[in-house]
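Removed: one protein chain of the complex. Kept in place: all other protein chains.
The letters A, B and C name the chains in turn, as written, and every chain counts its residues from 1.
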Amino acid sequence: MKSMASSAPQRIAAIVGVGPKLGRSIARKFVHEGYTVAILARDLGRLSKFADEIAREEKAQVFAIRIDCSESRSVREAFEGVLSLGFVEVLVYNAYQQPPNWHPTNFTDIRLDSFEKSLTVSSVGAFHCAQQVLPGMVERGRGTILFTGCSGSLKGIAGRSELCCGKFALRALSQCLSMEFQPHGIHIAHVIIDGVIGPPRGGQSSSSASQRTTTLGTTPIGVDVIMDPDAVAQTYWQLHVQDRSAWTQEIDLRPSNPPKFC
Amino acid sequence: MKSMASSAPQRIAAIVGVGPKLGRSIARKFVHEGYTVAILARDLGRLSKFADEIAREEKAQVFAIRIDCSESRSVREAFEGVLSLGFVEVLVYNAYQQPPNWHPTNFTDIRLDSFEKSLTVSSVGAFHCAQQVLPGMVERGRGTILFTGCSGSLKGIAGRSELCCGKFALRALSQCLSMEFQPHGIHIAHVIIDGVIGPPRGGQSSSSASQRTTTLGTTPIGVDVIMDPDAVAQTYWQLHVQDRSAWTQEIDLRPSNPPKFC
Amino acid sequence: MKSMASSAPQRIAAIVGVGPKLGRSIARKFVHEGYTVAILARDLGRLSKFADEIAREEKAQVFAIRIDCSESRSVREAFEGVLSLGFVEVLVYNAYQQPPNWHPTNFTDIRLDSFEKSLTVSSVGAFHCAQQVLPGMVERGRGTILFTGCSGSLKGIAGRSELCCGKFALRALSQCLSMEFQPHGIHIAHVIIDGVIGPPRGGQSSSSASQRTTTLGTTPIGVDVIMDPDAVAQTYWQLHVQDRSAWTQEIDLRPSNPPKFC
Partner (left out) sequence: MKSMASSAPQRIAAIVGVGPKLGRSIARKFVHEGYTVAILARDLGRLSKFADEIAREEKAQVFAIRIDCSESRSVREAFEGVLSLGFVEVLVYNAYQQPPNWHPTNFTDIRLDSFEKSLTVSSVGAFHCAQQVLPGMVERGRGTILFTGCSGSLKGIAGRSELCCGKFALRALSQCLSMEFQPHGIHIAHVIIDGVIGPPRGGQSSSSASQRTTTLGTTPIGVDVIMDPDAVAQTYWQLHVQDRSAWTQEIDLRPSNPPKFC
């Protein structure tokens, strides 16, 4: 665990499943908005680099904590670390098992342990992480849990049962939890990312509407085939700050000009 | 048509279906963010009062234009007025036919003309309004159309076929339009409001997250049974300013603590 | 109206929207199973040919009755004819407005009256026909209403708003009616036909399972790209004879080997 904090931390956001794209952008956004952020993933070396980078940019503390979401002991230990920082007000669960290759796999070639691991990372890990933070949220009557889904959360895809089964299960979890915990003041939402996220464009994703609409007019058709992770992170933030009289349970996100597949 | 403007208006938002709750809050939000807003509904007297009120509060111009969404001629004439103000960058379609009474109606007691009118207001009106503004949006390669749905947009309800058929059709329209027009840079989204909207709480729905989370801790469980229209309007605004690399097509909104029905 | 009956008819099935494919196959199946069948469509000449043909094949009475589902008066008059035959135990609603051409239409080129008519044929006509037969079904505590949907009933398609809005609305109607009338013993189901129906293969679609499985082994992959209307009609029949303790509200049907579209 890498700490750059000194004074007592109060408002903690834990981002589980942080790679170079979405997780990093979400972490940066919450740091930027004043949260003490813990980022968690399996590769501590890479994670520490992200933490340093965000900490430097935002002049704030960022904690890098190793987690293996397929190991219950690792989840427990990681959250001992997270919870020691203070009240975890926000949990973002982003982790899933990357398929071994980009192409679909013949169903009969999928190894049982690979299928099980994918299900475990997508859904059992989410279950377990949620259990670590919910008691504190219930006690304080507030908190936000955001789960990351994909197009495979809604519809099965040939050759993608590993991904889809885990993501369907995660969606179920988000619905069950919102039914149970929203009356306790805990906002639980499922974000369906229906597209490919690229590197941040380095733009001002949080730019004001007037800037945006000015530049929109000059954007040539054909751009926006891939998604800017900073733009996606902006929606995660907006979900978190929604007023509790009007909460979203499920939202989709896709590029304006998605590629056509056959 | 009531005008309080003098200089040339540029950024127009048209809000169709404006009553004392959601429509009014959306209008106020877009005025507050710098848009020239036209509000449209059947009752011009009430509408003018809303326009005056918002114009006074926000020190801005608001146009009240009569529309009967069940009459094609009225739609055309109303949008001649709207389009004369300038480029309509935003259309919010909020109109639907109020059921004659609160209780479900026996199916065999529903009058054919009542069913037809409900379908017309919910979906034909939306079709027609969208046709008025889309050519301009396509020409400029930008624009936002937001359609308002409800829980009856997703699932049939006994005794509510008038509402549900129209709202299902509206959801279809929003999906067809987004498939066709998002590659042209036009954002089309469907907002499912799954709850009862009350009067604005007069609070700062656009308050910063830090204020909000501070006060959340003291909110007693049991509140947030009804929805604050200002909070809902905030989500409409956020949809409008989403980056075009990560657009939402469908989002739901409900109170954290919805009433239980049998 | 063309009558080939002499004795008192008792078990009536009315099939609305009968062309050379699905409607005709459903009609033939119900005739084959002993029902007195009325077939209804706009083109009485073609309809009468179908009625003659089925009557000859099945040695039974078939009634051809003209209906224009976009005209309320035509619906009422047609059902006066149908109801004069006796208790209408089964209604199949199959009618929809054929799009003017096979290719998707630019949204801004769709005429308002064309959109309205499509919505009317798909959903208002279904509403009106259901109203004609439901009082008799409620009185007797039994009956079946089957609505025909398509892939456009579930998801919007670019350039197909006329079809999709009507078919979404029809799906809503089927759900509302089943919520209200299933406790009265009336079975209401929605059949989603997700594929292209071809001409009947002239095979024994109702062949026993043993015959079927014997021949299956020799069927080359690549067949079954289009759907056999007799096979589809078989599922309509099975829905009708489902035991009331286990009723289907929605079912999909597609060929085993659907064509791939881009």
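Methods note: a residue touches a chain if its C-beta (ideal position, glycine included) is under 8 Å from a C-beta of that chain, and two chains touch if they have at least 3 such contacts.
What you see is a predicted model; the values in this text were computed from it and never measured.
*Asks:* For the full complex, which residue in C:G45, C:P183 or C:G202 touches the chain that was left out?
*Replies:* For the chain that is not drawn, the touching residue is C:P183.
*Asks:* Touch as defined at the start, partner being the missing chain; which of A:A14, A:V121 or A:L173 qualifies?
*Replies:* Of the listed residues, the one touching the omitted chain is A:L173.
*Asks:* Suppose we count only contacts with the excluded chain; which residues of subunit A make the list?
*Replies:* That gives, for subunit A, the contact residues 72, 106-108, 110, 112, 115-116, 119-120, 123-124, 127-128, 130-131, 134-135, 138, 152, 155-161, 164-181.
*Asks:* Could you please point out the subunit C residues that touch the chain left off the display?
*Replies:* Interface with the chain not displayed, on the subunit C side: 11, 33-34, 89, 140-142, 182-185, 187, 195, 201, 205, 208-210, 212-213, 216-217, 219, 221, 224, 226-228, 230-232, 234-235, 238, 240-257.
Operating definition for what follows: only the chains that are shown with their structure count from here on.
*Asks:* Work out the mean Cα position per chain and let me know which chain is farthest from subunit A.
*Replies:* C
*Asks:* Using mean CA coordinates as chain centres, what's the gap between subunit B and subunit C in Å?
*Replies:* So the centroids are 36 Å from each other.
*Asks:* How big is the gap, in whole Å, between where the Cα atoms of subunit A centre and where those of subunit B centre?
*Replies:* Here subunit A and subunit B have centroids separated by 30 Å.
*Asks:* At what distance in angstrom does the C-alpha mean of subunit C lie from that of subunit A?
*Replies:* Computed from C-alpha means, the inter-chain centre distance equals 46 Å.
*Asks:* Give me the residues of subunit C that touch two or more other chains.
*Replies:* none
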